[in-house]
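Removed: one protein chain of the complex. Kept in place: all other protein chains.
Letters A and B mark the chains in the order given here, with residues in each chain numbered from 1 onward.
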Amino acid sequence: MSKLALYRLIQGIPVLLVVVTVTFFLIRAAPGGPFDAERTLPPEVVKNLEQRYNLDAPVAEQFFDYLGNLLRGDFGPSFRYPNRSVNELIASGLPITFELALYAILVAVIIGLAVGMLASIKPNSLQDYLPMSLAMIGICMPAFLLGPVLVLVFGIWLEWLPVSGWGYSPGDKILPAVTLGFAYAAYIARLTRGGMLEVLNQDFIRTARAKGLSTRRILFKHALRGGLSPVVAFLGPAIAGLLTGSFVVETIFQIPGLGRFYVQAAFNRDYTMIMGTTILLSCLIVLLNILSDLIAAWMNPRIRGAR
Amino acid sequence: MSEINSLLSVENLRVSFDTRDGATTAVDDISFCIKAGQTLGIVGESGSGKSVTCYAILGLLQQPPAKVEQGKALFAGIDLVASSEKVLRTIRGNRISMIFQDPMTSLNPYLTVGEQIIEPLMVHAGISRHDAKTKAISLLSEVGIENAAKRFNQYPYEYSGGMRQRAMIAMALITEPELLIADEPTSALDVSVQQQILELIKSLQQRLGIGLIIISHDLDVVRDIAQHVVVMKKGVAVEQGEVDQVLSSPAHPYTRELINAVPRGVKPEQYRFAQDSARGLLEVRHMSISFAGFNAVDDVSLRLRQGEILGIVGASGSGKSTLSRGIVRLEQLDCGEVLLEQVPLHALGKAALRSKRKDIQMIFQDPYASLNPRMTVHDALAEPIKLHGIARSQEGIRQQVVRLMEEVDLSAAWINKYPHEFSGGQRQRVAIARALAVEPKLIVADEPVSALDVTVQARVLDLLLQITKKRGLSLIFISHDLKVVNYMADRIITMRDGKIYEV
Partner (left out) sequence: MSIVIAPADPAAEPQPGRSLWKDAWFRLKKNRLAMFGLWTMLLLIGLSILTPWIAPYGYETQDLALGAAPPSLSHWLGTDTLGRDLLTRLLYGGRVSLLVGFAATAVSLVVGVLWGTIAGYVGGVVDALMMRIVDMLYALPFMIFVILLMVVFGQSFVLLFLAIGLVEWLTMARIVRGQVQSLSRQEFISAAVVMGLSDSQIIKRHVVPNVLGPVMVYITLTIPAVMLFEAFLSFLGLGVQPPQSSWGVLIANGVETMEEYPWLLIFPGIALSVTLFALNFLGDGLRDALDPKSVEQNRIE
C-alpha cells in the first residue's frame, strides 16, 4: 500500500509539470498578454514585468525562470494592479475559498450520505423516489441557477438571509455553502444509493441475514464499506468541481475569495493572476485526486495488504 | 415419518414468484420433516425449487417478488413461515444456521474472517469478544485450518476456496445450532477439495448430533451423507424416503431418469471406435505455452485418428483448457507443432489460417456466453455457412440452417429466437450446430456439459456421440469429470500441472 502511495505521488509530478508548462505556454500565446510585443500597459507594470520576467530572454530561459520562482512560491506581480503581487491576492482569497469549499463539502457529504442510504434501504418506495427526485433537481439546477433563485427567494422576497459578503452579517455563509454543496449532495446521494444497492445485492449480505443480524448491523458493519467506495472515489472529482464551482458562487454572492479574483482576472485579462491561480488550483486538484484515489484503494483490504 | 419429535417439519409449503411473464410457482405444496441428529438430502436440478424451499423456511426470500402463499415450517413449536422478522432473527445463525454454495462471494471481503465468525456468537449469546475469539480459534482448528490464531486475523482473499468453506462451516457452527442447512456446499469447489469438505461436514454433524439438510444436484453426495432424501422437480417433491431405498429402487420416473443420467462405465457398443481402419488426423508435437513465466502447457505431444474420441481429464489449472486453445490457435505457442492432416496449423499465415479453420471447430463450457446475445439462431448459424461458402443464396443458407437445427434436435420453428429465450442445454445445442455448420473434421469440446443439469447433460452427451459417429468426426473431449470422460472417450489422457500422464 505504501508502495502504491509512493507510486501515485511520483506519477503526480509529471502531471504537475504538464500543468505548469501548458499554462505557461498558453499564456505566452495569448494576444495582448505579458509576453506580447505589442502591448499597451502603464509603465510601472512594464517595469515590474521586465524585472521579473526578463522579457527579452529566450523562451526556455523565461520558462525556467518562472518555474524557479514558482518553486520558491513566487507567482509574480499582478498584471493589472501595479502595486500588488499575485501572491498577495492569492493569500487573501485562498483561505476564504477554502472555508467555502469546506462548508459546501460538509453539506454535500452529510446530506448526500444520509439521503442516499435512506433511499437504498427501501428501493422503489416513497422513501426512495422523493429524495431521489429532489436529488435530480440538484443535478439539473446548476449553482449559477440555484444561487440566484435562492437569493431571490430567501434574500429578496422573504428577506430571511443576507445575500452577499462573507463574514459580515450572521448567516451570510449559509446560502453560498448550500448553493455550492447542493449539486454535490445530489451526486453523492445517487452514488451512495447505487453503491449501497449493489452491495446489498451481494451474496455476503445474504450470509449476514442468515446469521440473524439486525438490519442496522448489516447496513453499517457489512454493507457500508463496500457501498461507500464509489462515493470515496468521487471525492477527488468533487473537490475539483467545488473549486471550479466557487468561481460562480463567489461571483453571485460577492465573496472575496480566490474564485472571484479568478473570474475578475479572466475578465480583465490579468494574465499573471490567471496563470498563478490556474497553477495553484490545478496543483491542489491533482493532489486531492491522488489522495482520494489512495483512500479508495485503502478501503479494499486486498490492496491495503499488498506489499 | 411422523411429525412428532421432528426437529423441523415442513407442511404444504408453496412459494410463488412474480415475474414479467406472470406468477410462477417455484415450490408447490412441499412437505417433509427431519429428526434431530439426522441428515436429509434435497436433490434436484436447476429450477427444482430446492434452494427456494430452504430460503423460505428461514425467511430469507425477498417478498416481493417472492410470495409464500401457504404452508408451515414447524421448528421447536414455532411456525417459522408465520413468524415475524424479529423472531426469525433470534433463530437464524443461532438455532438454525445456513452455509451457501460459493464461499468466495458469501464471505464479506471487507472484514476479517475472524470478525465474521465471532459475530453470530456475540450477537446471539452475548459472549464477550475475547471469549468468542478463543472459541472461534479452536473451532477454526477443528475444521482443519492450520495456524488458526494467525488465520483469524486474515481476510477472505488470503484463504483458498476450500479454506473459505471451512471458515463458513465454523461460522455456522459456532453458536451450536440444532439444525444446519447446507446449500450446495461443495459445488463451487475444486474436485479435489469437495470430498474433504463433505467428510468434514459429515463428521461434525455426527459428533455434534445436529440435524443437517443438504441441498445438492449430485446424487452421489446425497447417497454418501444422508439417511433420507427428497427428490424435487419443478417445485414438486416427486419422491421421498430413505436414501438407500429411493436410489436403489426409485418409484418415480424422474428419479429413475436422474439416476440413469449420471454416466457410468463406457459408451454403448454402437459408438465404439473401429481402431484399424482409421488414419491419422491430428498430431501435436512438444507443445509448450506459458504465461508470465508460468508453464500452463509443458511439452505436450499427442495423436488423434479420424473418427476417434480423445478424452482429456484433469483438475482445474492442469492446463487442459490451454492445451485445447493452443490446438485451435486461440493461444500463442511458445514452441511445438500442431499438424492437421500434415498441415502445420501453428505456422500458417493469417489468411491461410482463416480458410483452414473450417476443418477444426470448438465448443465451449458456458452456454450463456458462447452465443452472441444479439444474434438470432438463424444469424448465428448462417454466419459460418456464408463465410466458408457452404451455401450462398438466401434460400440455400436457410435450408442449411434448418438442417443443422434438426440435426441437433432443435425445432426449426425457433429459427428466429434469441439466445436468452433458450435454456442452457438448448443453447449448447445451438453452439454445437454452429460448430458443425462448416463441416469440420475435428471438434474440440472444452467442458461442454459441465455447466448443464445432469439430465440435460446426458442428452447432450448422447447427441455428441450420435453426431460424431454419423459424420465420422473426431472429437477432443475435455472435462474435469472422470465419469463423463470415461463414458465418452475411446482413449483418455490425464493432465496435471501442464504435463501429460497417459492412461
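By our rule, a contact is a pair of C-beta atoms (placed from the backbone, for glycine too) under 8 Å apart; a residue touches a chain by one contact, two chains touch by 3 or more.
Given the structure is predicted, the values throughout are model-derived calculations rather than measurements.
Residue B:62 is the one among B:5, B:62 or B:128 that touches the chain not shown. For the options B:221, B:362 or B:391, the residue in contact with the chain missing from this view is B:362. Summary of contacts with the chain left out: across A:1, A:19 or A:67, the touching residue is A:19.
Check A:178, A:232 or A:252 against the missing chain and you find that the one touching it is A:252.
Within the entire complex, the positions of chain B that touch the omitted partner chain are 19, 21, 62, 64-65, 85, 325, 328, 330, 353-355, 357-358, 360-362, 364-366, 369-374, 376-377, 383-384, 387-388, 411-418, 420-423, 426, 431, 434, 438. Contact between chain A and the absent chain runs through residues 11-12, 14-15, 18-19, 22-23, 26-27, 29-30, 33, 120-124, 136-137, 139-142, 144-145, 148-149, 151-152, 156, 197, 200-201, 205, 209, 215, 218-219, 240-241, 244, 247-248, 251-252, 263, 266-267, 269, 274, 278, 281-282, 285-286, 289-290.
Assume only the chains that are shown with their structure count from here on.
Chain A and chain B have CA centres that are 50 Å apart. Against chain A, in their complex, chain B makes its touches with residues 58, 60, 88-94, 97-98, 100, 102, 105-111, 119-120, 123-124, 155, 157-158, 168, 171. Listing the residues of chain A that touch chain B in their complex gives 202-204, 206-214, 217, 221-222, 225-226, 299-302, 305.
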